[in-house]
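Here you go, one structure.
Heads up, one of the protein chains got dropped from this complex, but the rest are sitting where they should.
To keep things simple, chains are lettered A and B as they appear, and every chain counts its residues starting from 1.
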Amino acid sequence: MSAPAEHFESAERQHQAAELGMWVFLATELMFFGPLFLGYAYGRWSFSEGFAAASRHTDVVIGTINTAVLLTSSLFVALGARAVKLDRGAAARVLLLCAAGLGAVFLVLKGLEYHDEWREHLVPWLDFRFARPHQHAAAMFYFLYFGMTGLHAVHLTIGIAVMVVFAVRLGSGPVARLENQIDMGALYWHFVDGIWVFLYPILYLVERHG
Amino acid sequence: MKVSSIQLLVAVWVGLLVLLALTTGSAYVPLGIGNTLINLAIATFKVALIAVAFMHLNRSDAVVRLAAGAAILFLSFLAFLSFGDFLTRPREPAPWTVPQEGAAGGGPYEPSGEAVR
Partner (left out) sequence: MNALPAEQSLPGKVLHEESYLREGFTLRSWLLTRDHKRIALLYMISITGFFFLGGAAASIIRLELLTPAGDVVDAETYNKLFTAHGVIMVWFFLIPSIPATLGNFLIPLMIGAREVAFPRLNLASWYIYTLGGIFVVITLIAGGVDTGWTFYTPFSTLFSNSNVVLAVMGVFIVGFSSILTGLNFIVTVHRLRAPGMTWFRLPLFVWANYATSLILVLATPVLAMTLSLVAFERLTHIGIFDPALGGDPLLFQHLFWFYSHPAVYIMVLPAMGVASEIIPCFARKQVFGYRMMAYAILGIAIIGFLVWGHHMFVSGQSMYASIAFSLLSFLVAIPSAIKVFNWTATLYKGSISVSGPMLYALGFVGLFTIGGLTGLFLAATALDVHLTDTYFVVAHFHYIMVGGTVMAYLGGLHFWWPKIVGRLYPENLARIAAVTIFIGFNLTFFPQYLLGAWGMPRRYHEYAPQFQLLNEFSSTGAAILGIGYLLPLGYLTWAMLRGARAPSNPWGATGLEWETPSPPPKENFAVIPRVVRGPYDYHPSGASAPSGASAEPQA
(Lines give C-alpha, C1' and ligand atoms only; values in the text may rest on other atoms or scores of the structure.)
Protein backbone atom coordinates (compact mmCIF):
# COMPACT_ATOMS: atom_id res chain seq x y z
CA MET A 1 0.00 0.00 0.00
CA SER A 2 1.31 3.47 -0.73
CA ALA A 3 2.17 6.09 1.86
CA PRO A 4 -0.85 7.27 3.83
CA ALA A 5 -2.14 10.81 3.79
CA GLU A 6 -0.51 13.11 6.32
CA HIS A 7 -2.99 12.88 9.10
CA PHE A 8 -3.14 9.08 9.24
CA GLU A 9 -0.51 7.34 11.31
CA SER A 10 -0.43 4.30 9.05
CA ALA A 11 -1.74 2.99 5.77
CA GLU A 12 -3.80 0.46 7.68
CA ARG A 13 -5.50 3.26 9.56
CA GLN A 14 -6.27 5.05 6.35
CA HIS A 15 -7.76 1.89 4.86
CA GLN A 16 -9.95 1.43 7.91
CA ALA A 17 -11.08 5.03 7.71
CA ALA A 18 -11.92 4.69 4.03
CA GLU A 19 -13.82 1.47 4.65
CA LEU A 20 -15.88 2.94 7.48
CA GLY A 21 -16.45 6.09 5.47
CA MET A 22 -17.79 4.15 2.50
CA TRP A 23 -20.10 2.00 4.63
CA VAL A 24 -21.47 5.08 6.39
CA PHE A 25 -22.04 6.61 2.96
CA LEU A 26 -23.85 3.45 1.84
CA ALA A 27 -26.01 3.69 4.95
CA THR A 28 -26.99 7.20 3.89
CA GLU A 29 -27.80 5.93 0.41
CA LEU A 30 -30.05 3.26 1.86
CA MET A 31 -31.82 5.91 3.91
CA PHE A 32 -32.17 7.96 0.71
CA PHE A 33 -33.90 5.10 -1.13
CA GLY A 34 -35.91 4.27 1.98
CA PRO A 35 -38.82 6.67 1.50
CA LEU A 36 -39.36 5.31 -2.00
CA PHE A 37 -39.61 1.79 -0.58
CA LEU A 38 -42.03 3.10 2.04
CA GLY A 39 -44.10 4.81 -0.63
CA TYR A 40 -44.14 1.55 -2.58
CA ALA A 41 -45.20 -0.41 0.48
CA TYR A 42 -47.97 2.09 1.11
CA GLY A 43 -49.17 1.89 -2.48
CA ARG A 44 -48.94 -1.88 -2.57
CA TRP A 45 -51.00 -2.15 0.59
CA SER A 46 -53.42 0.54 -0.48
CA PHE A 47 -54.01 -0.65 -4.02
CA SER A 48 -52.97 -4.27 -4.04
CA GLU A 49 -54.87 -5.12 -7.21
CA GLY A 50 -53.91 -1.94 -9.01
CA PHE A 51 -50.23 -2.45 -8.28
CA ALA A 52 -50.48 -6.06 -9.40
CA ALA A 53 -52.16 -5.07 -12.65
CA ALA A 54 -49.50 -2.43 -13.26
CA SER A 55 -46.66 -4.77 -12.42
CA ARG A 56 -47.86 -7.31 -14.97
CA HIS A 57 -47.19 -4.74 -17.68
CA THR A 58 -43.48 -4.52 -16.85
CA ASP A 59 -41.13 -6.41 -19.13
CA VAL A 60 -40.17 -9.35 -16.95
CA VAL A 61 -37.86 -10.77 -19.62
CA ILE A 62 -35.66 -7.70 -19.74
CA GLY A 63 -35.95 -7.31 -15.99
CA THR A 64 -34.76 -10.84 -15.32
CA ILE A 65 -31.95 -10.64 -17.85
CA ASN A 66 -30.88 -7.33 -16.35
CA THR A 67 -30.80 -8.83 -12.88
CA ALA A 68 -28.53 -11.60 -14.11
CA VAL A 69 -26.38 -9.02 -15.89
CA LEU A 70 -25.91 -7.00 -12.72
CA LEU A 71 -25.19 -10.03 -10.57
CA THR A 72 -22.52 -11.06 -13.06
CA SER A 73 -21.07 -7.58 -13.08
CA SER A 74 -20.72 -7.83 -9.31
CA LEU A 75 -18.77 -11.02 -9.75
CA PHE A 76 -16.40 -9.25 -12.12
CA VAL A 77 -15.96 -6.38 -9.69
CA ALA A 78 -15.23 -8.78 -6.86
CA LEU A 79 -12.70 -10.61 -9.03
CA GLY A 80 -11.19 -7.33 -10.13
CA ALA A 81 -10.77 -6.06 -6.56
CA ARG A 82 -9.21 -9.40 -5.70
CA ALA A 83 -6.78 -9.07 -8.61
CA VAL A 84 -5.72 -5.64 -7.35
CA LYS A 85 -4.89 -7.12 -3.97
CA LEU A 86 -2.78 -9.75 -5.71
CA ASP A 87 -1.03 -7.00 -7.67
CA ARG A 88 -2.29 -8.26 -11.02
CA GLY A 89 -2.93 -4.94 -12.71
CA ALA A 90 -3.63 -6.20 -16.19
CA ALA A 91 -6.16 -8.78 -15.01
CA ALA A 92 -7.82 -6.18 -12.82
CA ARG A 93 -8.17 -3.80 -15.75
CA VAL A 94 -9.92 -6.39 -17.88
CA LEU A 95 -12.22 -7.46 -15.06
CA LEU A 96 -13.27 -3.94 -14.13
CA LEU A 97 -13.84 -3.03 -17.76
CA CYS A 98 -16.00 -6.12 -18.16
CA ALA A 99 -18.00 -5.07 -15.13
CA ALA A 100 -18.42 -1.60 -16.57
CA GLY A 101 -19.40 -3.16 -19.87
CA LEU A 102 -22.08 -5.27 -18.22
CA GLY A 103 -23.31 -2.17 -16.45
CA ALA A 104 -23.59 -0.49 -19.81
CA VAL A 105 -25.52 -3.48 -21.14
CA PHE A 106 -27.92 -3.05 -18.23
CA LEU A 107 -28.42 0.60 -19.08
CA VAL A 108 -29.01 -0.13 -22.76
CA LEU A 109 -31.60 -2.77 -21.95
CA LYS A 110 -33.18 -0.42 -19.46
CA GLY A 111 -33.31 2.27 -22.08
CA LEU A 112 -35.06 -0.07 -24.50
CA GLU A 113 -37.47 -0.97 -21.75
CA TYR A 114 -38.21 2.67 -20.97
CA HIS A 115 -38.78 3.33 -24.65
CA ASP A 116 -41.27 0.50 -24.92
CA GLU A 117 -43.04 1.68 -21.81
CA TRP A 118 -43.31 5.14 -23.23
CA ARG A 119 -44.83 3.76 -26.40
CA GLU A 120 -47.32 1.79 -24.32
CA HIS A 121 -48.37 4.97 -22.51
CA LEU A 122 -47.03 3.82 -19.17
CA VAL A 123 -44.99 6.89 -18.37
CA PRO A 124 -46.91 9.09 -15.93
CA TRP A 125 -47.34 12.64 -17.09
CA LEU A 126 -46.42 11.71 -20.69
CA ASP A 127 -49.82 10.69 -22.04
CA PHE A 128 -50.28 8.00 -19.45
CA ARG A 129 -53.16 5.64 -20.11
CA PHE A 130 -54.24 2.63 -18.15
CA ALA A 131 -57.39 0.61 -18.11
CA ARG A 132 -59.99 1.40 -15.51
CA PRO A 133 -60.44 0.95 -12.63
CA HIS A 134 -56.75 0.85 -11.82
CA GLN A 135 -55.57 3.95 -13.58
CA HIS A 136 -54.66 5.91 -10.44
CA ALA A 137 -52.94 3.02 -8.77
CA ALA A 138 -51.05 2.22 -11.96
CA ALA A 139 -49.96 5.83 -12.26
CA MET A 140 -48.55 5.67 -8.77
CA PHE A 141 -46.92 2.34 -9.47
CA TYR A 142 -45.21 3.65 -12.56
CA PHE A 143 -44.20 6.85 -10.83
CA LEU A 144 -42.40 4.71 -8.29
CA TYR A 145 -41.12 2.37 -11.00
CA PHE A 146 -39.49 5.15 -13.02
CA GLY A 147 -38.40 6.95 -9.88
CA MET A 148 -36.69 3.97 -8.32
CA THR A 149 -35.20 2.45 -11.44
CA GLY A 150 -34.22 5.91 -12.64
CA LEU A 151 -32.44 6.72 -9.39
CA HIS A 152 -30.82 3.30 -9.53
CA ALA A 153 -29.69 3.97 -13.11
CA VAL A 154 -28.13 7.27 -12.08
CA HIS A 155 -26.17 5.47 -9.38
CA LEU A 156 -25.18 2.74 -11.82
CA THR A 157 -23.94 5.30 -14.32
CA ILE A 158 -21.73 6.84 -11.67
CA GLY A 159 -20.45 3.37 -10.84
CA ILE A 160 -19.64 2.66 -14.48
CA ALA A 161 -17.74 5.92 -14.80
CA VAL A 162 -15.79 5.15 -11.63
CA MET A 163 -14.87 1.66 -12.86
CA VAL A 164 -13.70 3.04 -16.20
CA VAL A 165 -11.55 5.61 -14.45
CA PHE A 166 -10.04 2.86 -12.30
CA ALA A 167 -9.34 0.75 -15.37
CA VAL A 168 -7.59 3.64 -17.05
CA ARG A 169 -5.52 4.46 -13.96
CA LEU A 170 -4.54 0.83 -13.52
CA GLY A 171 -2.81 1.14 -16.84
CA SER A 172 -0.08 3.36 -15.44
CA GLY A 173 1.75 3.38 -12.16
CA PRO A 174 1.83 0.91 -9.28
CA VAL A 175 -1.33 -1.06 -8.69
CA ALA A 176 -1.15 -0.87 -4.92
CA ARG A 177 -1.78 2.86 -4.80
CA LEU A 178 -5.31 2.25 -6.08
CA GLU A 179 -6.20 -0.58 -3.71
CA ASN A 180 -8.15 1.51 -1.20
CA GLN A 181 -10.08 3.36 -3.86
CA ILE A 182 -10.94 0.24 -5.81
CA ASP A 183 -12.08 -1.50 -2.64
CA MET A 184 -14.36 1.41 -1.91
CA GLY A 185 -15.59 1.54 -5.50
CA ALA A 186 -16.35 -2.16 -5.30
CA LEU A 187 -18.41 -1.65 -2.16
CA TYR A 188 -20.41 1.01 -3.96
CA TRP A 189 -20.98 -1.25 -6.95
CA HIS A 190 -22.20 -4.13 -4.82
CA PHE A 191 -24.52 -1.80 -2.96
CA VAL A 192 -26.09 -0.60 -6.23
CA ASP A 193 -26.49 -4.24 -7.22
CA GLY A 194 -28.07 -4.99 -3.86
CA ILE A 195 -30.64 -2.23 -4.35
CA TRP A 196 -31.59 -3.80 -7.68
CA VAL A 197 -31.95 -7.21 -6.02
CA PHE A 198 -34.84 -5.73 -4.08
CA LEU A 199 -36.22 -3.59 -6.88
CA TYR A 200 -36.58 -6.55 -9.23
CA PRO A 201 -39.14 -8.63 -7.33
CA ILE A 202 -41.17 -5.70 -6.05
CA LEU A 203 -41.50 -4.13 -9.48
CA TYR A 204 -41.54 -7.09 -11.85
CA LEU A 205 -42.96 -10.03 -9.94
CA VAL A 206 -46.18 -8.81 -8.36
CA GLU A 207 -48.84 -11.45 -9.03
CA ARG A 208 -47.20 -12.61 -12.22
CA HIS A 209 -49.34 -15.69 -12.14
CA GLY A 210 -52.49 -13.63 -12.50
CA MET B 1 -3.68 -10.38 3.30
CA LYS B 2 -6.78 -12.45 2.96
CA VAL B 3 -8.35 -12.74 -0.47
CA SER B 4 -11.29 -14.89 -1.36
CA SER B 5 -10.64 -17.74 -3.73
CA ILE B 6 -11.96 -17.54 -7.25
CA GLN B 7 -13.93 -20.72 -6.63
CA LEU B 8 -15.76 -19.14 -3.73
CA LEU B 9 -16.68 -16.02 -5.67
CA VAL B 10 -17.90 -18.00 -8.67
CA ALA B 11 -19.83 -20.36 -6.41
CA VAL B 12 -21.59 -17.41 -4.81
CA TRP B 13 -22.40 -16.04 -8.25
CA VAL B 14 -23.91 -19.35 -9.31
CA GLY B 15 -25.90 -19.37 -6.08
CA LEU B 16 -27.19 -15.89 -6.81
CA LEU B 17 -28.33 -16.93 -10.28
CA VAL B 18 -30.04 -20.03 -8.89
CA LEU B 19 -31.87 -17.83 -6.39
CA LEU B 20 -32.85 -15.53 -9.23
CA ALA B 21 -34.32 -18.46 -11.13
CA LEU B 22 -36.16 -19.51 -7.98
CA THR B 23 -37.66 -16.14 -7.31
CA THR B 24 -38.74 -15.65 -10.89
CA GLY B 25 -40.09 -19.16 -11.25
CA SER B 26 -42.04 -19.11 -8.04
CA ALA B 27 -43.70 -15.88 -9.12
CA TYR B 28 -45.67 -17.86 -11.67
CA VAL B 29 -47.08 -20.21 -9.07
CA PRO B 30 -50.12 -18.77 -7.36
CA LEU B 31 -49.24 -18.79 -3.68
CA GLY B 32 -51.11 -15.72 -2.46
CA ILE B 33 -49.13 -13.83 0.12
CA GLY B 34 -46.54 -16.60 -0.11
CA ASN B 35 -45.21 -15.17 -3.35
CA THR B 36 -44.35 -11.89 -1.69
CA LEU B 37 -42.84 -13.56 1.32
CA ILE B 38 -40.73 -15.90 -0.79
CA ASN B 39 -39.53 -13.07 -3.00
CA LEU B 40 -38.58 -10.86 -0.07
CA ALA B 41 -36.88 -13.72 1.72
CA ILE B 42 -34.88 -14.65 -1.36
CA ALA B 43 -33.95 -11.01 -1.97
CA THR B 44 -32.79 -10.68 1.62
CA PHE B 45 -30.70 -13.81 1.32
CA LYS B 46 -29.15 -12.62 -1.95
CA VAL B 47 -28.21 -9.30 -0.41
CA ALA B 48 -26.72 -11.11 2.56
CA LEU B 49 -24.64 -13.25 0.19
CA ILE B 50 -23.45 -10.16 -1.66
CA ALA B 51 -22.66 -8.41 1.61
CA VAL B 52 -20.63 -11.26 3.01
CA ALA B 53 -18.98 -12.78 -0.04
CA PHE B 54 -18.44 -9.70 -2.21
CA MET B 55 -18.36 -6.89 0.33
CA HIS B 56 -16.49 -8.89 2.98
CA LEU B 57 -18.75 -7.72 5.74
CA ASN B 58 -17.75 -10.72 7.82
CA ARG B 59 -14.14 -9.55 7.81
CA SER B 60 -14.91 -5.97 8.75
CA ASP B 61 -14.74 -4.78 12.31
CA ALA B 62 -17.77 -4.31 14.47
CA VAL B 63 -18.38 -0.65 13.79
CA VAL B 64 -18.60 -1.25 10.04
CA ARG B 65 -21.18 -3.97 10.56
CA LEU B 66 -23.02 -1.62 12.87
CA ALA B 67 -23.09 0.99 10.14
CA ALA B 68 -24.51 -1.55 7.73
CA GLY B 69 -27.15 -2.63 10.21
CA ALA B 70 -28.06 0.82 11.45
CA ALA B 71 -29.71 1.98 8.26
CA ILE B 72 -31.78 -1.18 8.06
CA LEU B 73 -32.81 -0.80 11.68
CA PHE B 74 -33.86 2.81 11.40
CA LEU B 75 -35.69 2.26 8.11
CA SER B 76 -37.63 -0.45 9.85
CA PHE B 77 -38.56 2.07 12.58
CA LEU B 78 -39.91 4.32 9.83
CA ALA B 79 -41.83 1.48 8.24
CA PHE B 80 -43.25 -0.06 11.42
CA LEU B 81 -44.43 3.10 13.07
CA SER B 82 -45.82 4.58 9.86
CA PHE B 83 -47.71 1.41 9.07
CA GLY B 84 -48.80 1.33 12.67
CA ASP B 85 -50.66 4.47 11.78
CA PHE B 86 -51.94 3.35 8.37
CA LEU B 87 -53.19 -0.01 9.57
CA THR B 88 -55.05 1.26 12.60
CA ARG B 89 -56.85 4.08 10.90
CA PRO B 90 -60.29 3.63 9.37
CA ARG B 91 -60.30 4.47 5.70
CA GLU B 92 -63.27 6.63 4.88
CA PRO B 93 -62.97 8.27 1.51
CA ALA B 94 -64.49 11.71 1.20
CA PRO B 95 -67.37 12.11 -1.26
CA TRP B 96 -65.14 13.67 -3.88
CA THR B 97 -62.49 10.98 -3.65
CA VAL B 98 -62.10 8.68 -6.63
CA PRO B 99 -63.84 5.44 -5.70
CA GLN B 100 -61.63 2.52 -4.68
CA GLU B 101 -60.84 -0.51 -6.75
CA GLY B 102 -63.56 -2.43 -8.50
CA ALA B 103 -66.11 0.31 -8.64
CA ALA B 104 -66.87 2.10 -11.88
CA GLY B 105 -64.28 4.78 -11.90
CA GLY B 106 -63.76 8.08 -13.62
CA GLY B 107 -62.26 8.39 -17.05
CA PRO B 108 -58.79 7.21 -18.04
CA TYR B 109 -56.08 8.85 -15.96
CA GLU B 110 -54.91 12.12 -17.29
CA PRO B 111 -52.44 14.22 -15.40
CA SER B 112 -53.93 17.61 -14.84
CA GLY B 113 -51.21 19.06 -16.99
CA GLU B 114 -51.65 22.61 -15.89
CA ALA B 115 -49.13 23.77 -13.38
CA VAL B 116 -50.54 25.35 -10.26
CA ARG B 117 -49.02 28.73 -11.03
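Following the convention adopted for this analysis, contacts are C-beta pairs under 8 Å (C-beta built on N, C-alpha and C of every residue); 3 or more make two chains touch, one makes a residue touch a chain.
Bear in mind the structure is a predicted one, so any value in this text is a computation, not a measurement.
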item	value
Option touching the unshown chain, where B:3, B:40 or B:70 are the choices	B:70
Residue numbers in chain A that touch the chain omitted from display	6-10, 13, 16-17, 20-21, 24-25, 27-29, 31-36, 38-39, 42-43, 46-47, 124-125, 136-137, 139-140, 143, 147
In chain B, positions touching the absent partner	63, 70-71, 74, 77-78, 81-82, 84-89, 93-94, 96-98, 100, 111-112, 115-117
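Rule of thumb we're sticking to: only the chains that are shown with their structure count from here on.
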item	value
Euclidean distance of C-alpha centroids - chain A vs chain B, Å	14
Contact set on chain B toward chain A in their complex	1, 3-4, 6, 9-10, 12-13, 16-17, 20, 23-24, 27-30, 35-36, 39-40, 42-43, 46-47, 50-51, 53-55, 60-61, 63-64, 67-68, 70-72, 74-75, 78-79, 82-83, 86, 98-99, 101-111
Complex interface listing, chain A residues touching chain B	16, 19-20, 23-24, 26-28, 30-31, 34-35, 37-38, 41-42, 45, 47, 49-50, 60, 64, 67-68, 71-72, 74-75, 77-79, 82, 85-86, 124-125, 128-139, 186-187, 190-191, 193-194, 197-198, 200-202, 205-210
